[in-house]
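Let me begin by handing over the structure; questions about it come next.
In this view, the complex is presented without one of its protein chains, the others remaining in place.
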Amino acid sequence: MLGDWLPFLIYGLMALAIPASLLFMSFALAQRPARRTRARALPFESGVSRGPMKEQRFTVSFYLTAMLFIVFDIEIVFLYPLAVQLHALGWFGFAEFGVFILILLVAYVYIWRKGALDW
Amino acid sequence: MAARLRDYGLQSERLLWPTKGPSRFEEEMGVDELERALGLTTLEKAVRWAQTKSMWPDTFGLACCAIEMMSIVSARYDIARFGMEAFRSSPRQADLLIVSGRVAHKMAAPLRQIYDQMVEPKWVIAMGACASSGGMFNNYTILQGVDRIVPVDIYVPFCPPRPEALMEGILRIHEAHLAGIPPAYERRSVAT
Amino acid sequence: MTISPERPRARRWPIVGEPVYEGSRIPHPIPTVLAVPDDVSDSEDIFRINFGPNHPSTHGVLRLIVDLDGEEVVGLSAVIGYLHTGFEKTMETKTYWKCVTYPERIDYVAYQANELVFVLAVEKLLALEVPEKATWMRMLLCELNRIHSHLVYLGTSALELGAISMFWYCFREREQILDLFELVAGQRMHTRYFQVGGLAEDIPEGFYPECRKFVEWMPQALDDYLAILDRNQIWLERTKGVGLLSARDAIALGQTGPNLRASGVDWDLRREQPYLAYEQVDFRVPVYPDGDVYARYRVRMDEMAESTRIARQCLDRLERMEGRPWIADDRKVVLPPREELHTSMESLIHHFKIVTEGFRVPEGEVYVAVESPRGESGCYLVSDGGPKPWRVHFRAPSFVALEATPTCAQNCLVADLIAVVGSLDAVMGDTDR
Partner (left out) sequence: MSASWEDAPGFVSIREAHGETTVTIETERIRDACLFARDELGFEMCVDLVATDYLGWGAQGVSGYIGTAGGRDLHSPMTQGLQTLPEAKPKRFSISYHLLALRQEALRVRLQCWADDGEPVPSVVSVWPTCDWHEREQYDLMGIAFEGHPNLSRILLEDDWAGHPLRKDYPIGGEPVRFSDAE
């Protein structure tokens, strides 16, 4: 039984090899800087950075936007199993997910009206 | 007879001057016959070849030469043929610093800091007369030549240099690197 | 969009359309620094970043110190001087002959306008009569340079707002203009083709058909740009209603040129104070009342169309001036022609005097202003009668345009700040001089 999974394994390994080789080559073949100059450790701030970046708080609106993205992005993950099993589930699956999408639409209209989307 | 860059498939020198003999870089870096015949190459040469084929310049536009530097990206001169059309804005991803324009004393410190923050191996082109030698401004505010603060690989004359002149400078850097000539900061002490 | 008729109609105040916003938005204590409002300034949320000298979107080495509250710009102040080249001090040590090369490098995108303004200032002090052919050729080259400058503006500012392909379209037309400059003067930029007294050389014969070809092609290229950008929803979203500047604020901040005409002030030096031969040329002045980034973009697009019309009319006139003198023949100022040196002794003496010591400009002070692509570019020249200028000062439209950044950048996002700085079209060489 395991045999027919072999091509998938080989394909997975090859897919894994590409990022691994990128990482390895850029690490192994890179030229080490000759002298650790102080300026290299500084953050790049268009050429006028004085010291390491001091701790700065981010406003909450970034966090809000991130949360909204997660809510609406994970929704797509749930669509994958539906797509794979669409024939098996037939109309029942379609209706089921219609309700799922509908609920998310209500959420979308709510946050749109609340103004969470515009900055 | 020492191998010629043409055998490496490098036509740059020949584009401009087909009948020219082996360039000075080749005489210095002779390659023995066997290795060339078998097409073998050391890992280091392969890495150098990869580095020259995607040497990304840093957008360091100062003055009039910056306008001509912009036009080498345009369709007519198209530096993309040498894999260089991605003008990186941060020195962390840039290999080549084209100082295009006159450097005031107020700009010297940021220039030096950006040069330090660039990744190795890095090259510097002093584009135009003002970057190479202060040009026609010999006064209190202009740095008389960028090589006072950063080691420079190639000086491109004219004011402003034609895009072809700048590309000639870039090709010279590619050729020098392929022939094994180390960048300027290794040959010369890093200018204090 | 209203295009004012060719001849100025009687009006007390040249403002067109209703004001963009009431009152004035110029920051109070210091007009050029947007201070962080008190209620927000003490919280640590304010994030200060440097749009530093080496930034892809500031055209050249402008440094903006921006205080951000999240994505919103609440504080802004500009630091300039990273390209201060000391033109005025250097020109005081050069004779007038050598000085003509310097102004081109000040505003290196609109170099012909700077060269013209210095040469006109010296000629005004000398009260020198310039032949008609030279006047018309100067006007033609200045209009070509205006198209060139607006193309560089359009290419780079569209590139920053995401319309990357515009960069390649605009630089394709720009190459054609640079070929014309190369044909006329031998070099693409900084041609030094204007001389005190007229032109440096006669017009080469191949120039007229080449220029005619460009002038025929340009309107179609402009339609291509409009087809790409004008109905592009992203472009409209990013530019409409961003960076507002009302007419009163623009005048108070001394804005001139496209920035002023985009704020609804119907003012163009080529029509109000005609210099060269602009009164004999028929062109229209685009004025938009909205005062935002889109209005400035539209003003520059229409100006390119108008400049093409002017260039066409200049070509028609120039083609009828074959064999006319292209430089004044005042021997005290203009070098005598070479062949004359072999025969006449006076020409040899004049030639020697001008070359060694430089021609003298009578004592006096004069201010000449010209409509450069960025606005009113002026030259204040003081002469003590000697061969070297005593004081030269260039009125830089970009220097003044950057003063308007804090006013335009109020309550806009960081991304809009790039659109605003791009639309003000400031060239750093011009700002720092």
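Letters A, B and C name the chains as they come in the text, with residue numbers starting at 1 for each one.
The rule is short, and it goes like this: a contact is a pair of C-beta atoms (placed from the backbone, for glycine too) under 8 Å apart; a residue touches a chain by one contact, two chains touch by 3 or more.
Because the structure is a prediction, the values reported are computed rather than measured.
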Touched by the hidden chain, restricted to displayed chains: B, C
Residues in chain B touching the chain absent from view: 105-106, 134, 137-142, 144
Residues from chain C at the interface with the omitted partner, ascending: 8, 10-14, 26, 29-33, 80-81, 84, 86, 88-90, 93, 124-125, 127, 251-254, 256, 265, 267, 269, 272-273, 332, 353, 356-357, 359-360, 363-367, 369, 376, 378, 380, 382, 384-387, 390-391, 393, 395, 399-400, 402-403, 432-433
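To be clear about the criterion, only the chains that are shown with their structure count from here on.
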Separation of chain A from chain C, taking each centre as the mean of its C-alpha atoms, in whole Å: 46
Gap in Å, rounded to a whole number, between the CA centres of chain C and chain B: 33
Centre-to-centre distance between chain B and chain A (centres being mean Cα positions), rounded to whole Å: 38
Shared-contact residues (touching 2 or more other chains) in chain B: 110, 114
Chain A residues counted as touching two or more neighbouring chains: 46-49
Touch list for chain B against partner chain A, complex: 43, 47, 90-92, 109-114, 116-117, 119-121, 185-186, 190
Chain A residues within the chain C interface of the complex: 45-49, 56-59, 61-62, 119
Footprint of chain B on chain C - complex, ascending: 52-56, 60-61, 81-86, 89-90, 101-102, 105, 108-109, 111, 152, 156, 167-168, 171-172, 174-175, 178, 188-190, 428-429, 432
